[in-house]
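Read the structure below first, then the notes.
The complex appears here minus one protein chain, its other protein chains still in place.
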């Protein structure tokens, strides 16, 4: 995607036999495989059954950890997190895992998602006279767990789940074990795998389980709380799964790694089918099909296969792109500098080009991209998007944009085509998208339709976001 | 002192007219003047009546803050802290001020001292299902304040004070103001001054108020809680002052700056009188009087004046001594390397020397010092200490040592003289010390006598320290 | 390429009208576009005609520079460098540009390439009693320039060029201007462009000139020295171009960006033609063609187009791969963890797969990749490489490997196929490769043929590398 929504978060948990020597390394590689879900902060908490070691920092996983830090983190139980801030400001105080001391011993938690009743739960805690040290949902979750009834942590997690409204895929670390839980709508993914040498791991995406050699991978089912043990899983259906579910469609469109499974489907295959469906719904008289790298490559291959048009690379992504705080000068902007991508003139010059992308959020960067394709000689530009227009913000863990920022909230498709100056513009239809996904599990399409899976705090619909309590 | 107890903490608070532009700078210089009370961590919290900015870091005040950080801290209310860890491990999580969000808005607190019932209060909070994020007393204090009854913060502070047993001199920052409170025993110092351009400041020592230009300086009285306002102070005697008080004698002997007032007396003058009293109690046939720099200089001057013996410098303190983590090699130790001090041979060689020091804690470094004086040619060494033998640990905010480490707990004065290989050794008597101090306010001399000002948790008397909950 | 040779270096230079305000920013973006040529160190030197500012550091360009550093670098003349160390150890002392003070004022230089007579030139300087502060060729170059005859810097550069044997594409900064020079064999690329608002820039690749908006791009010709001026170029043919030239073939195969021109050809197009030629030379009975990302994508598209087989992605490159110093554990290696790429099972499972890659250097990583493809279910693997076997090291600025490390130096193609356990293995023939490149300019194919373009110091052919003088 050319103007990406702010991404979300990745969680990871692992419980191995107590003889395991190097568990932090496995968490590191699990988080490394989830890096695309959040680049702002990373953290790992490890327990040896007595002491809990926690290290977290701002930046990429590989920037936050080094061998010296890893060496100080021994144990056989661990959780980790890679974060994009959806609520709370982007500070170390809000980085996860979040750890506290409770009457039952230390408790650490990391989660992906967003509670829609977080404000109410915060107020409730404050009214009880409890003080809060951060602005993140995570602290609300751990403080509620600390006070929850129940003899075991699994019971306490199950006792809290009915109070939590919204999207949450979470992992919990205590002296006794590692736990995982997922909201009854199943908004965000969460999957469990078996380790080859004993033990279990849990991760936001299957790709992170494969990277550490897991097999026998299954989802944490919506509404389920699970205790990971060396030999077995203890499963408790804390809440009945919502009917229908509200799986996030955007995991297919953009978030997940192409080699991950979501709702039992390989994301790569779904993206290719989305491209094929677009070729059926919105064919084009053109010379070549090109993707906006790198999410849209399978869709472009699918479109090309279905349409019979040749696939080619028309844009090269800068391999070493990274965070730079050096801003281009005005002269450079005027000169059409485009740092993230470079055009391949021989593919574009004089050609009629079908450009596959996943979505348009704000539209400004897309306009810039179209202008670059024109400068490289593209005769006609037919933009094809693998989902319907995004007209509504997400309140379930994705910081897309507010209503006013969404180009499709303010403009019709025809107007967008004009604004972007493309020769044709087609969004995949909702029906076409769901047919390409090919599942009847129940999906959340609120960002396209405005039909949210649960009642929202009225403040959401006005401002687009819950007010930050700080 | 040659083998210094781990020092304690310094607190600072300030409330100015809302027009003040540069309050963080005043806190910085206040903490800078309190640096001798703790070099492990420093922190400042500033409020503009709405937002609270907090910055803290490990290290000296001058290492923790720079102009860029200061520029981000605007407001007219502020508190600060410089820390030596007395409880809780030495990590950033335990650095102060400690800040939380409460039902009444943000709350930040910093304190000097040690609650002797902290464990019980922690357990009580945990049993209520409250989670704790750190191991410091400060979190216990803020969480109790957050839940306390009362319409104003001053009322809430007053409501909590009866529950807190032990030594505390604390400062509190909220959106409404800056508050100060001191335990009814008055163990640790806390003083208030008026700013020349309006407003008030509070600090652990008078020296820190003078450095920012305060006048009209008075103590926060034992048992008092005070709200600092631009124009006036609102004072509430939350608890009656203990009768007698338990002012820490060691503030006179070692902790406080010589230019600070403690119990209304200039510490420099007290130290000089301690030296004079020692000359009366323990005269010596000698050629010269030298101090162990730099705390004992006034005592040595006093001893010299009283005895008629000449004062001189026999040991030069390394001006640039600082934290180095490079350890001397065995060969260097064998060669008698002594980095902190260097002897002046012309003062020592062939002389009978009276050496003034304030105290001996463990004794190992003193033995080393004596051996260095011998190598420099001292013919006789008469060691004089400005207080009685330290035979008991402190549980009121000074991390001196445990019972087993205290040389005077394990050995008689004669044995110590033999161990140190000095020609004579005299500690000032309790009576002599109190006479030199010359006040009847009531002092805590527990480290000399074992008579603690309040009942201690039995665990203290066994292990010397409260168990760390982490 | 799966086991990449250590890459080389990128140089950049720019001369603008004296009114230009923000030249360091242009150099930054030029180096950013050359980042793929070296990630170990980066540096920029800027002159305002009087003072020369130099900043260099270890790491990526975006890590080495920030706005504060840029703000301190004003001027209208500048050069920059992004480095992979080919000679000299990887330390800041060897980072470029290299700056000295000379009798003619300050002189800074940055270069790409490797002198084959550097040792002899170093010895010569040392024998003259000159001291050297680094182990890099750059210092040899600047010290020779400092002592060179000539009235202008262009004359001095031209005077030195006959003494320098080997590959060099260099940029020079003095108070008077910016200069560029290229060896008579033309081994490494170097191109000049005109800035839209006046002035000229020079860069290792055309892509770096386009990024800052240059037009009228042309090569610095082999043997040429050029002075860049605001309005014009002063060109001096210091040495006749070698006949034939020795342009590095590997710039086409691997080094250059696909959107750069090399020898007048778009590298993307050359790579696609190499794939087509491979389809002709080495067809395969297969179901799908996949590239090893991301260099080999155009070759795979070419192979697919020519063969009629479908193109697909079978391997996904980790978007956030970066330098991590955390090494996988043995267990992870055993479990087949493969961090750089992840397989797409639906593309591979049960399929006969043609895998396009550019080259094999050591072979170990390729074997690992093949095993991953097998685990993902690939039924047959037909590996196709876009160049002949690499049997000889490069001594012209590419740190590929020594003789003993090169798998093709020790093994025949059949043996390599067996070692890698592929069903078929074909390297493109030398003739096929040159035909696909389609130019008769004269190329260096020494890494394939062992026929070096100039006589080598005998020490090279024995050890593979010139001894490091330090």
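A, B and C label the chains in the order they appear, each numbered from 1.
Everything that follows uses one rule, which is that contacts are C-beta pairs under 8 Å (C-beta built on N, C-alpha and C of every residue); 3 or more make two chains touch, one makes a residue touch a chain.
Every value quoted in this text rests on a predicted model; they were computed, and no experiment measured them.
Colleague: What are the shown chains that the left-out chain touches?
Modeller: Counted over the whole complex, the chain not pictured touches B, C.
Colleague: Among B:108, B:227, B:297 or B:408, which residue is in contact with the omitted chain in the full complex?
Modeller: Candidates B:108, B:227, B:297 or B:408; residue touching the omitted chain: B:297.
Colleague: Which candidate, B:139, B:210 or B:357, sits in contact with the chain we can't see?
Modeller: B:210
Colleague: Touching the hidden chain in the complete assembly: which of B:70, B:118 or B:433 does that?
Modeller: Of the listed residues, the one touching the omitted chain is B:70.
Colleague: From the list B:17, B:49, B:310 or B:450, which touches the chain that is not on show?
Modeller: Residue touching the chain left out of view: B:310.
Colleague: On chain B, where is the contact patch with the chain that was removed from view?
Modeller: Interface residues of chain B facing the absent chain: 22, 25-26, 28-29, 32-33, 35-36, 39, 60-62, 65-67, 70, 196-197, 207, 210-213, 257-259, 266, 268-269, 294, 297-298, 301, 305, 310-313, 316-320, 322-329, 331-332, 334-339, 342-347.
Colleague: Pick out the residues on chain C that sit against the missing chain.
Modeller: Given the touch definition above, chain C has residues 51, 99-103, 106-107, 126-133, 135, 142-143, 146-148, 469-470 touching the missing chain.
Please note the rule applied: only the chains that are shown with their structure count from here on.
Colleague: Which chain maximises the distance between its CA centroid and that of chain A?
Modeller: Between chain A and every other chain, the largest centroid distance is to B.
Colleague: Could you work out how far the Cα centre of chain B sits from that of chain C, in whole Å?
Modeller: That gives a centre separation of 62 Å.
Colleague: Please compute the C-alpha centroid of chain A, do the same for chain B, then give the distance between them in whole Å.
Modeller: Computed from C-alpha means, the inter-chain centre distance equals 50 Å.
Colleague: Going through chain B residue by residue, note those that touch at least 2 other chains and give them in order.
Modeller: Expected reply: no residues.
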